[in-house]
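These notes are about the structure you will find just below.
Just one protein chain is left out here, and the rest sit where they should.
Up next, chain A:
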Amino acid sequence: MQCLRSRKYIVAILIAVAFVLLNGAGRAADDARRAVLPGADRFGASEGVPPATPTFRGEERVGWVFSTREVASGGGYSARPLDVLVGLDLGCRITGAELLEQHEPILVLGISGDTLASFVRQYAGLDVAHRIAIGPAAGGQAVQAISHATISSYALHDIILGAARAVARSRGLPCALGGGGAARLDLDSFEPEGWEELRAAGSIGRLMITAGEAAEALRRAGATNSASATLPPESNYVALYAALATPAQIGANLLGRAEHARLLAEAAPGSSFIFLAGEGAYSFKGTAWVRTGTFERIQLVQAERTIALTATEHRPVARLRAAGAPELRETALFLLPPEAGFDPGRPWRLDLAIAGHRAEAGAALAVFALPYTLPRRHLLPAPPSSEAAETGEEAAVPLWRRAWAAQSGRLAVLALALVALCTVLMLQNPLSRRPPLWRAVRVTGLAFTLVWLGWYAGAQLSIVNLLSFIAALRTGFSWEPFLLDPLGFVLWAFVAVSLLFWGRGIFCGWLCPFGALQELLNLGARRLGMPQLAIPFAVHERLWPVKYIIFLGLLGLALGPTALAFMAAEVEPFKTAIILRFVRSPPFVAYAFALLLAGLFVERFFCRYLCPLGAALALPARLGIFQWLRRHRQCGAPCQLCAVSCPVQAIHPEGRINPNECITCLKCQTLYHDERRCPALRLRQKTQPAGRGGLP
């Protein structure tokens, strides 16, 4: 009995706690909303498309609060959207913006959360009905990009403005709709509608030609025989349907919401989707287009423009989703790029040619027109011209192209450095015959990698890149997020190719800023006479697998929640030591210092035993097609000179170089050519003159 009662209490307490917690959560959410829309005292439920929370002061509506992630799923680096909470008033003014969440590896690597949050707060007070520039303010409204993170700034800029404008448009705010000017398409609105409804409303246009009409038109054009003449005159020769599938109301109803969204993502902004379908004896496609690349039976005409439809623009329609669609003989979708000059808001027509033959050689052509005018309900009035100009110019250039253009100078330096590195490796033998030169090249290279590549340009490859790649493969792969980081992209491409020739060594030994930091520090420590800890090979060998275990662990986590994997990836001190240059909270800095400290006594301690990226790159090292590091017959048996001098102890006691561990520093090669120190060479010097002299 006692027991039962206490259990009841516990349940009651739990319920109370849950209630308080939930209430607290609700209040916290309201607090966040109040922060972005000051002066609001009541928030409705999130509603509408795109979803936004209506906000009131008393009974008066003052604006909306929305999350950019809910409004538009922006393509982030890790295929996970950034999320910004934005308040918008009735005058198209952003009342406040707060960063809610980000899982962007570029951001994780590059910028502190505070920097991002203060970047986002700049948008408070800006008017989205007008142009908002990023970078130096040239008279108008502008925000300042985060230095060293312009790409992240552009990404945030696009999602905040994109979402705010979508909400303003969808709510019919007069400021967003503007006055006059050319009409724009309503791309977003969607309500299920069947084929017949779309037909009746004029969203799908139709042209019906009976066999008799076709035969008569061909006869006028001089044709003496035509397929249509053999059919009953009243029979349907061809019924052609045409629709502008760009607005979701038409496109998503015809093709399905997912397919429509996919097309919007695939096509360049400003593209138009022309849907065509036909039934009847005559095919509007014909078969020649497969060979010639041109659909020669149709052309699109708008005002003074004639637009040929080609195989390049053609997309097959996998499945027609519209309810009640007739049995269609054929369907096609044409993706007209913006360069085609097609204006979806203006009337157009589709010309359909029916060919017949004449008694003399040559074809006769009869042309029928299917006029199409987009019903006005699919149009939005135009916003002010300044905004149209902005979206025009910004949408025209993809984000990643802007990133590459902005970093062209750095890319040039990196390209030069990579060429220099290749030259060094190609000239491996002459270089390693001159140890002082080799030492100079090595220290210069490492210093460049650490200072320019790492600390200045922030181009430290990381296991996080690999994890995002894997995450992206699972959730609809696209190159775009990776192209957003031009230096990283080029480095990864270079490393991928170099893996085939030299294994992990090119990256680990030459291009890893943290590796360079460890090696340079160790070099200094030796100069200062610090004792080096010689780890017995048996122990050393048994510590190798640790890094593989860490890598596999991260891989496993990456298959689960991505955020967790990124947190675990902090096992890499790269972000602390290179990207943030040790300006970080003490635990992280202490961890990085601890690793560097260990590196003073055991050269490249982190690389040898812990680095998950090194492990990932080591795995394909066995593929290495070439073995360019030279060995003598005596190496390992009995001589252990190289094995002892190898900075990462990658040489087995029996003399074999382990490609999984080798960092291609070329130190063993300097010894290979060293006639004073290499026992094998000295032996040869002794024996050769004796042998020659021994001859009579």
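By definition in this document, contacts are C-beta pairs under 8 Å (C-beta built on N, C-alpha and C of every residue); 3 or more make two chains touch, one makes a residue touch a chain; residues count from 1.
Note that in this section contacts and distances are computed from a predicted model.
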Per UniProt record, name of the chain withheld from view ["Arginine ABC transporter permease protein ArtM", "Heme exporter protein B", "Succinate dehydrogenase / fumarate reductase iron-sulfur subunit" or "FAD:protein FMN transferase"]: "FAD:protein FMN transferase"
Among A:Glu70, A:Glu296 or A:Glu570, residue touching the chain not depicted: A:Glu296
Selected from A:Arg57, A:Arg262 or A:Arg305 as touching the chain missing from the view: A:Arg305
Selected residue (touches chain absent from view) among A:Ala29, A:Leu264 or A:Ala353: A:Ala353
Candidate in contact with the missing chain, chosen from A:Gly91, A:Gly222 or A:Pro435: A:Gly222
Where the missing chain touches chain A, by residue: 220-222, 288, 292-294, 296, 298-299, 301, 303-306, 308, 310, 347, 351, 353, 355, 358, 360-365, 367, 369, 371
